[in-house]
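Okay, handing you the structure first.
Excluded from the complex is one protein chain; the other protein chains are retained at their positions.
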């Protein structure tokens, strides 16, 4: 849309950020962030979009990277902006399938212009300093020897089943025979899911087991595409990481969830 | 259905009104009326159905006309009946796609028989005198020099976007360059939509602008078919009118909404 036809939108002459991306692609990415946080910092680096965020309880974290080539057009030079994720998602949600979304940063007036077809939405930015610090990658070294890959739909199935009997579940791997399993116990009922080598896209086994909160896994499972391949790393009383591709390849996201102390 | 098989339904011998219409067609028309009123007067004239109604707050009005040829069969001679619009809509909603609805008026017993397949619903009528007077057309002369036509889906898009930031929006037209625009401002965010000549089915421009309540526009946008062409007339601090075809042509409806005082 040209400025001329929209009396209220005055785009900056030489914006620090000017990027265009498929609406669904951006929507999916925002859904991943929205699973853990309401507000977060978007780092618009020269090579693409990078996000690191931790949930308010510091129990879970998310990292998301959309390289420049995941955009139809991308120009940025390292600006970091604070945004209301769910609000931005609502705006992008107004797009029709196949629409593109153009993001133009007005750094001076601290506003992000979101342009979708005839729509020009001006999003007020949040001071990045006011948003909680993401985890320090240095602190994120964990001992997770077991790795495997399952379908996104299986992650949802595990959560659905476990929620029937409990508020938390155990994720573990058996070394011999090699298998990935999820277990939850309730007062009268128990649930167990087991995936052997044949069920898994990949499996490097090790005898490990950790306990996790289902509330967080529910939120994490929601935005993971059912047909995506999810790479899971597990240890004993260690965090679990769930990694998957965004935007059919170019982008990637990883959820990290801290373990719960098991009630012995 | 024949009377014989239904012991409870006794249709009048020589009904004042006996009309049959496609169920979806009638359903769509009732949805338009239901956007503004719960009860209204249906004028069943010889040439078709005519409705004029004003909302309880006298802020908005609707007019609807379904000519006789929009019906599969139509016989009436000027009866005016008061009906519960939403209730009648529920009954018609019981029809299967492709079903026809037959309306038979029992003027004496003040009941409307609604016949759908094996179903005979007897709707108690409301005294027309008990229903608020529609606006006097003589009072409905407004100065709205700007006219344009957009898709029904765009009307919904405008309302969806504006609701994100405010409870009211500005609709306006620019003369040069010719454009139709909608704007809403919130505490932190602003929304603007602009449609130039290329986006519009028709546009006779004039520099005008008025402020409207989104609650009413939301209700009005709901029953407007996404693929219909909506004719909009605008003035400055004047009501807006939204006109569109019903029943794929033969019928037509117009919403009218009074402007709000702008908060200077």
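A and B are the chain letters, set down in written order, and residue numbers restart from 1 in every chain.
One rule holds for everything that comes next: contacts are C-beta pairs under 8 Å (C-beta built on N, C-alpha and C of every residue); 3 or more make two chains touch, one makes a residue touch a chain.
Computed from a prediction, not measured in an experiment: that's the story for all the values here.
Among the residues B:47, B:69, B:90 or B:248, only B:90 touches the chain that is left out of the figure. Residue in contact with the omitted chain (choice from B:122, B:156, B:228 or B:254): B:122. Touching the omitted chain from subunit B are residues 1-2, 4-9, 87, 90-91, 94, 118-124. Looking at subunit A, the residues touching the absent chain are 154, 157, 160-161, 164, 172, 174, 177, 179, 181, 183, 187-196, 199.
Note that in this section only the chains that are shown with their structure count from here on.
We define each chain's centre as the mean of its Cα atoms; on that basis subunit A and subunit B are separated by 44 Å.
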